[in-house]
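With one protein chain held back, the other chains of the complex are shown just where they sit.
And then subunit A:
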Amino acid sequence: MEYLIAFVVGGLICVVGQLLMDVAKLTPAHVMSTLVVSGVVLDFIGVYDRLIDFAGAGVTVPITSFGHALYHGAISEAEQHGLIGVVTGIFEVTSAGISAAIAFGFLAALVFKPKG
């Protein structure tokens, strides 16, 4: 059941992205930016954590969770250290994703040659 919910919810978020591209005629970069900002907003109003409890990877794998993680890092650090925590904590949770993407991306550029 857990797997089915992750599949359906994750799929629906991708459909939202696809509709933004096809119907609203946004470029992929605009779509991704919009989704990230909506992740921040959804977490700001306290919805995103409930979505994670409900759908698991269905909402942690799409890019919206990047916004959620940025906001979460900022807030949890700010609770301990005050306002400065917003800037020191912002990359705390997303660090794994960004570091992995940079490191693997660079290694890929070393190994692979461009196609086409």
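Criterion: a residue touches a chain if its C-beta (ideal position, glycine included) is under 8 Å from a C-beta of that chain, and two chains touch if they have at least 3 such contacts; residues count from 1.
Heads up, the rule we're going with is that contacts and distances are computed from a predicted model.
A.B. asks: Please identify the absent chain by the protein name in its UniProt record; candidates are "Putative phosphonate transport system ATP-binding protein", "succinate dehydrogenase", "Stage V sporulation protein AC" or "Branched-chain amino acid ABC transporter permease".
C.D. replies: "Stage V sporulation protein AC"
A.B. asks: Since one chain has been left out of the picture, which residues of subunit A touch it in the full complex?
C.D. replies: Interface with the chain not displayed, on the subunit A side: 2-3, 6-15, 17-23, 28-29, 31-33, 35-37, 39-41, 43-44, 56-58, 60-63, 65-67, 70-71, 73-75, 78-79, 82-83, 85-87, 90, 96-98, 100-102, 104-109, 111-116.
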